[in-house]
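Note that this is a trimmed complex: some chains were dropped, and none of the rest were shifted.
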Amino acid sequence: MERRGATQHLRLAPRPVTILLDILHDFVAFFQLTAFSSVTWQMATMWVVCGVLFYLGVHKKFEPLLLVPIAFGALLANLPTEGMITSRVLADGLVETGVLTVHGTPLDTGGFRIDHITGGLYDFLYQGIKLEIFPPLIFLGIGALTDFGPLIANPRTLLLGAAAQLGVLATFLGAGLLGFNAQQSASIGIIGGADGPTAIFLTSKLAPELLGAVAVAAYTYMALVPLIQPPIMRALTTAKERKIRMQSLRQVSRLEKLVFALLVTVTVILLVPAAAPLIGMLMLGNFLRECGVTERLLKASQTEIINVVTIFLGTSVGITMAGENFLRPQTLLIIALGIVAFGLGTAGGVLAAKLLNLFSRRNPINPLIGSAGVSAVPMAARVSQVEGQKADPANFLLMHAMGPNVAGVIGTAVIAGYYIATLGK
Amino acid sequence: MPLFPATLALTLPEYPTLADSLQYQLTGFLVVVFTLGSLAALVGLLGRIFAALDKRRGPAGAAAKTALPAHPAAPGDEISPAILAAIAGAVAAALGDSRFAIRSVQMADPRQNLVWSAEGRRSIYASRHVR
């Protein structure tokens, strides 16, 4: 029994005592080998970060559908799990997650028989992000949940959605100045688009090492839109502008909505092909919604697909937040840059509305709806409504603000396509 | 020599200078504005075509269209469109602004269907604006 060192000296003890000591030794050795010893300070620190995220998600109700799964995934990423996730330390000290290894046998007949694929649960589930499958599926659901009617009734608001991307662009510059490379700068800038799935889609392609920080910043700030936007909106508008009443929106027919969905699909993909997975799925979902003859598929898109994918998307984003990746000065910079991006996007939308008013004096736009161009559907539109009513309690801006609000989703997908086309490997 | 031999966008170095970044971003902004601007033009055109078609069809068709709600209420809605329309109509009537009587039906739609990213914010807002 040479393998049980601890009991070597106890040969003369009676058998039951020996066994008890053996068991005690094995018991301690089991824990020593498999557990506490592998807890690092980064892990312990991340538990606090997870606690903060849980607090924001559950108590503060900041986008809980995403923040709760992200926080839970981050907790799992910072525990010494086995069979959950396989990580690999890269040359630059970063941790790559979602590593799969195939074991197989080449056959005489030419193929390669797969004997076993080594990987934990989230090595498989995370492929939904790594292979960029989850974000387009979320967009399928979002398209199925979105009414583009207000945008169609007032197509000028598309330009407000475009202008709000200024935040994305300006933040790219700032990130570059702070030392991030171009791919990372694009991923940080996209936070200003206030579109979670688009941010995840772009970041997992260009800078996967920042995925956790970018996603957390994006969803946190989306929830903070009611705090971030109003001061900027008020600073950039006059009291008179805030009281502008907009012309009532016309009713948009079903056929017009269907043509719109196809028009967006064709136009955007022709101009920015790399936006296809996002725009294509968004408009597929919307077509299923508006065509009125595919109720079953619509319901599947609006509920089953988006809900199930959200659980796996959120936890998969969280699982990338190993302390080694997240606890870097970069993360703080990203969070700081994210709020700048949001603010600049808000400003861009408001200023664009004022600019448009220079050209159409007869049918002016209330610049308060410009801020809704950052997306964050429908929160930003509600902020427009609330601010509008502060200036004129009888002014209903909500439906008008839905136009730039959903236009911002398209705008951010377009800028993501631009980045992918030019910076993607 | 090709007409456009190269663009900054496609040859941006990993760590671009601020000037290069600026040029790259402004190009990007132009792409976004052009794309969404084209869409705006096309959708505007679309709207005019549909308006022209509607006029030809006459008031009978328009009335039929209004009568049919675009979607049945999604399951699980707390407030039915009908009730919301009634509330909105009452509000508008009180304010003496008859425009809202028609719009209100449409208003019900996005508020109920875009609950997705809104669910978490509901309670915060509940006390601050008309639901």
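Things worth noting here:
So that you can tell them apart, the chains are marked A and B in the order they are listed, and the count of residues begins at 1 in each.
Operating definition for what follows: a contact is a pair of C-beta atoms (placed from the backbone, for glycine too) under 8 Å apart; a residue touches a chain by one contact, two chains touch by 3 or more.
On a predicted model such as this, the values are computed, not experimentally measured, just so you know.
For the full complex in this file, the chain formula works out to A x3, B x3 (one representative per kind shown).
Heads up, the rule we're going with is that only the chains that are shown with their structure count from here on.
In terms of their C-alpha centroids, the spacing between subunit A and subunit B amounts to 21 Å. If you check the complex, the residues on subunit A that touch subunit B are 57, 61-65, 141-142, 145-147, 149-153, 155-156, 158-159, 161-163, 165-166, 169-170, 172-173, 176-177, 181-183, 185, 222-223, 226, 248-251, 253-256, 259-260, 263-264, 267-268, 271-272, 289-290, 292, 302, 306, 376-379, 382, 385-386, 389, 394, 396, 398-399, 402, 407, 410-411, 414-415, 418-419, 422-423.
Of all the residues in subunit B, the ones that touch subunit A in their complex are 9-10, 12-16, 18, 21-22, 24-26, 28-29, 31-44, 46-47, 50-51, 54, 65-66, 70-71, 74, 95, 97, 99-100, 102-103, 106-107, 109-111, 113-121, 123-125, 128-129.
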